[in-house]
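Removed: one protein chain of the complex. Kept in place: all other protein chains.
Note that the chains are named A, B and C in the order they appear, and that numbering of residues resets to 1 at the start of each chain.
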Amino acid sequence: MDFAPSPRAADLAERVRTFVDTEIEPVEPEVLRDIAARRARGEDSWPPAPVVGELQGRARAQGLWNLFLPAGHGDGYAARFGTDGGAGLTNTDYATVAEQMGRSPLAPLVFNCNAPDTGNMEVLLKYGSAEQQQQWLEPLLDGRIRSTFLMTEPDVASSDATNMQATAVLDGDEVVLDGRKWWSTGAGHPDCRVGVFMGLTDRGAHRHRQHSMVLVPLDAPGVRIERMLTALGQYDEPLGHGEVSLDAVRLPTSSILAGPGRAFEIAQGRLGPGRVHHCMRLIGLAEKALELACERSTSRVAFGKPIANLGGNRERLARARIAINQARLHVLHAAWKLDTVGIAGAQSEVSEIKAAVPQMACDVIDLAIQLHGGGGVSEDFPLAAAYAGARSLRLADGPDEVHLGVVARHLLRPYAAPATASVTTPGTTSGTTSGTRAAEREASR
Amino acid sequence: MDFAPSPRAADLAERVRTFVDTEIEPVEPEVLRDIAARRARGEDSWPPAPVVGELQGRARAQGLWNLFLPAGHGDGYAARFGTDGGAGLTNTDYATVAEQMGRSPLAPLVFNCNAPDTGNMEVLLKYGSAEQQQQWLEPLLDGRIRSTFLMTEPDVASSDATNMQATAVLDGDEVVLDGRKWWSTGAGHPDCRVGVFMGLTDRGAHRHRQHSMVLVPLDAPGVRIERMLTALGQYDEPLGHGEVSLDAVRLPTSSILAGPGRAFEIAQGRLGPGRVHHCMRLIGLAEKALELACERSTSRVAFGKPIANLGGNRERLARARIAINQARLHVLHAAWKLDTVGIAGAQSEVSEIKAAVPQMACDVIDLAIQLHGGGGVSEDFPLAAAYAGARSLRLADGPDEVHLGVVARHLLRPYAAPATASVTTPGTTSGTTSGTRAAEREASR
Amino acid sequence: MDFAPSPRAADLAERVRTFVDTEIEPVEPEVLRDIAARRARGEDSWPPAPVVGELQGRARAQGLWNLFLPAGHGDGYAARFGTDGGAGLTNTDYATVAEQMGRSPLAPLVFNCNAPDTGNMEVLLKYGSAEQQQQWLEPLLDGRIRSTFLMTEPDVASSDATNMQATAVLDGDEVVLDGRKWWSTGAGHPDCRVGVFMGLTDRGAHRHRQHSMVLVPLDAPGVRIERMLTALGQYDEPLGHGEVSLDAVRLPTSSILAGPGRAFEIAQGRLGPGRVHHCMRLIGLAEKALELACERSTSRVAFGKPIANLGGNRERLARARIAINQARLHVLHAAWKLDTVGIAGAQSEVSEIKAAVPQMACDVIDLAIQLHGGGGVSEDFPLAAAYAGARSLRLADGPDEVHLGVVARHLLRPYAAPATASVTTPGTTSGTTSGTRAAEREASR
Partner (left out) sequence: MDFAPSPRAADLAERVRTFVDTEIEPVEPEVLRDIAARRARGEDSWPPAPVVGELQGRARAQGLWNLFLPAGHGDGYAARFGTDGGAGLTNTDYATVAEQMGRSPLAPLVFNCNAPDTGNMEVLLKYGSAEQQQQWLEPLLDGRIRSTFLMTEPDVASSDATNMQATAVLDGDEVVLDGRKWWSTGAGHPDCRVGVFMGLTDRGAHRHRQHSMVLVPLDAPGVRIERMLTALGQYDEPLGHGEVSLDAVRLPTSSILAGPGRAFEIAQGRLGPGRVHHCMRLIGLAEKALELACERSTSRVAFGKPIANLGGNRERLARARIAINQARLHVLHAAWKLDTVGIAGAQSEVSEIKAAVPQMACDVIDLAIQLHGGGGVSEDFPLAAAYAGARSLRLADGPDEVHLGVVARHLLRPYAAPATASVTTPGTTSGTTSGTRAAEREASR
């Protein structure tokens, strides 16, 4: 057992941290103020300030680009488009690095490591045809375009993917997309060109083979960004979250990823590392919030003492320290499981962190807000936006409750459930019993 | 012991509820959308839609106007300007009524019962000169103007009022105001005409006689609304929260409320009922959030069940039911204590509810958000704004921690603290000991 | 609305409190030490010390006897056997009084108001025949005998009463009892003479008419107290909790309460007020624990300060103050609902308090333990026993979760559940749908 990061991870993490501290944070307040000012004046607040592009260039020049590219799968692209050292990182190594990116809302974009582009690029890497990779993956890796993910729907409980109402109907050599999606992150960016769409293709197929994933150019006829959403009052420019309608959008079947009916399989693979990335960035975000809390509470005085020394504040700060440390180890361990036994073997661990880390981050940020007084809820500190982001991640990529359900399923699997019906109503036939147990199994997902 | 509301409270509460349900809620979404649309277009989002004025007229015509006016003190004004029945309500009766107003963000304004106008009107009622009452109280009661409260400051921990840096210096028959205030609620409304300003007048006086409260017209030279603040991303139009600078603002000393040095005394009286009002509205807000949670979770289906029936959702809803019910009784009891023994006797109770109810409301609203999925954090439901409001009230009018300190002080008063120094270091002189204990007393506030 | 207790309740509460403070608490440590000493020596620790009987006599002489007797139903007995004033108390009045009894583990017995005797006496009062009342109720009211309740079973989840395996089979003019019960409180007392037994009589009847309640003399052939149980290490002498086996116990059918098949109906009526009594005593217990916490934390010093002033202790004490106050109002309100609308109308309220108050008491006692350091977990303070009692009440009379289920059922009743099957699988017939909804209703109990 060795808790020290690998030399490569340590080196990259330190360089990313230095970049965030010295290049991004100094300009971040001005970038955010400029966005807010444009928004307040009714101007277009979506194009990022030119400095963001400059930062991207500098990050790339330093080899701090596309660091998310997975070891093994992304090495060729890593050599061409980015990562210092020329080979992809393990999930464990990337987790160490991603934490540092979580400290700034701009950093993931600056390092070309922001959701949902990372997930979309991974999907293209693993499942894209050569043509699809050339058309979409390469410009994404190059930072020339951005992408969005079209999965969640406003009209149904999307935590249950089988509820999905959007369709991707095959019609000869075309696929026709219809539906309405929302929380399509990235859709606000002026460079957003493509969406990864998920829809129902064949209701008659096995329940995990009914849906397809389709690459849809956002300028295709019938695609319309209906509006940009706020999450707890935040537009999160320059990426944002769109509500997107698709009305009889016709595309060649070559737009389908990996062939019809493979959406669930692709989504499964996409979301594992993505959840680890989210959680690791949340560790960095919580760590940043704790630093702000420490700074503020030691530099402001009330009732003759630094605020930190009043009432239970020191204990709360200590508990935040503990919670972050436990969560960090938990995420690193999940990443290590992904590296050592793969997604199938790490399902419980990935769901564990996804159920626990966003809530932890909310708690730490909320403490920081409280210690900042009125300033904490204002735009003068990054805390209100941080809270909105962390809170939204208790819903995005599966709400806490769904992940707890996955954890429980793994936990209880070794324990034989009793044949419940026979216990309570002895006369029940075995047919009914197995029906009941099938329902339970369903309920337990 | 009788938990039934008085006939008058029951009648008014029912009429207010009916008004909220049938007159306000049907137009509320459109009013809020219109504000958001103007804001998005860079137009002035602060003037309320004409329908708000119409609603005010109808509420007033029904005697549902200025219901906050306190029994005894406000009866004359109640007869002239509002309350059905012609006499002010007890705190207990008003609490029952105010809960219903908390259900809608527009309702308090519609009934002329919104903070900080209510507190300012109470101050004018109790401490205002005839001239001050005529100039400011009457148009406020009439709904012709609005007001703000200039107390909290951006540069110090304002939870400790002795930190205050703003000054109200006497200069002959003038008083000169300097300082910077923020979280001045109401400052965004186009009709906002006057602020109740608190500043240091005489550092040499007894610590609770150093500050003065001054009525400052917002169009006085030197007064400037620097910006409107967001609270967790919400501008809260049409009232909003301003940051206001005062630069050598000269006013006649007749602008001082009750004479120089009486600000603490006035603030004390102002904040007791105000905190009860806030808490009671939060009960209504939490109740509304719970209703939305029940509606959504019984009408959306995932994994073959209404969301309510998944995992721990029913238990969480039940716990929310319990928390609201306990909090409501707690607030009503505090109001009853205010009525029966006065502010001095109800200090612990008022701080108890102020420390507990906003957190309770946050928890219930957060549950409702979670049960709404992505919709919960969006602007499609009133939950994001509700959360922002409830969360801000964990800071406004004294952060939770300060109120817990008050509760602890009352709780521990009967228990003699040990002469601590003498226990640990027997040689200590009594002088040092009492110094230590004085410091402790200070620390315990 | 009036939060003041009635003059009669105030008077009785004060007299009970005085009795507890001046008569019981001074002898309590010695009584408990004597029990522990006998137990340690392997002697019979169950007979209470003679002083307990003396205290009972004095309480009775002061009219502080059988105060639990319900207004209306118990007035005759109240006049004959106890309550000062000669008429039973309302639930609201008794709640105020019962709180004071909760301060001492001996007090309920001293005032003849201990569980399960109170519940058993109420059952006899409402459902007992004249003969049953003469045989069992009168000596119970007189304090000459004690009783136990034989409901919970070791071999099944007794939170679901339909799981019950014990039987009460009719055989001519006899009823034959078989089964094993545990957590039969009171069974350890040497004067315990009778148990109220619940068993299955007719599986073919309506599900709430299958069980009977039978009065079983503990000296009937076939009844055997297998052992006395510990609850978190406590035997709780002199009442205790027994495990009792019944092996072909034959009794005349006149032993059945209210006739065969009425056990559920009786249990329902029995448990409502009983839960309020438990909760109210827990308020007194928590209040006592908080007092001990305040005393200890202001009288011990560490790091140069009274412990109360270290870290978050004052805040925790304040939160305990808040939690008790909210819980007290909640219980009083539930009692008032019982008085004004009856058990059927107060189901949610009774379950609300039963789900919330024991946990609150555990939390407050746990805080008191922590502030006492090692002493807190020892027998030198009543806290370890108090914790055991409060913790056990999260299970007794229905675990928290069952009561939360009741609260949720009431809360969600007004919201129409969707026809779930039709949403997810459009082809489903209405027959299946209503089957699903019946199952849901079942699940929601």
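Following the convention adopted for this analysis, contacts are C-beta pairs under 8 Å (C-beta built on N, C-alpha and C of every residue); 3 or more make two chains touch, one makes a residue touch a chain.
Being a predicted model, the structure only gives us computed values, none of them experimental.
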Sole contact to the chain not displayed, among C:10, C:27, C:220 or C:302: C:302
Listed residues C:107, C:231 or C:350, member touching the removed chain: C:231
Touch criterion as defined above, residue of C:4, C:157 or C:341 at the omitted chain: C:157
Residues from chain A at the interface with the omitted partner, ascending: 1-6, 9, 92, 96, 290, 294-295, 298-301, 304-306, 308-309, 314-315, 317-319, 321-322, 325-327, 329-330, 332-333, 336-337, 340, 348-349, 352, 355-356, 401, 404-405, 407-408, 411-412, 414-418, 420-421, 423-424, 436, 440, 443-444
Contacts of chain B with the absent chain, listed as residue ranges: 162-163, 311-312, 314-316, 424
Residue ranges of chain C at the interface with the undisplayed chain: 39-43, 152, 154, 156-160, 163, 182-183, 229-234, 300-305, 307, 310-313, 369-370, 373-379, 384-385, 387-388, 391-392, 394-396, 399-401, 404-405, 442-443, 445
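The rule we apply is simple: only the chains that are shown with their structure count from here on.
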Most centrally placed chain - per-chain CA mean versus overall CA mean: B
Chain centre separation in whole Å, for chain B relative to chain A (CA means): 38
Where chain B and chain C are represented by their mean Cα positions, the distance between them in whole Å: 41
In chain A, residues with contacts to at least two other chains: 163, 311-312
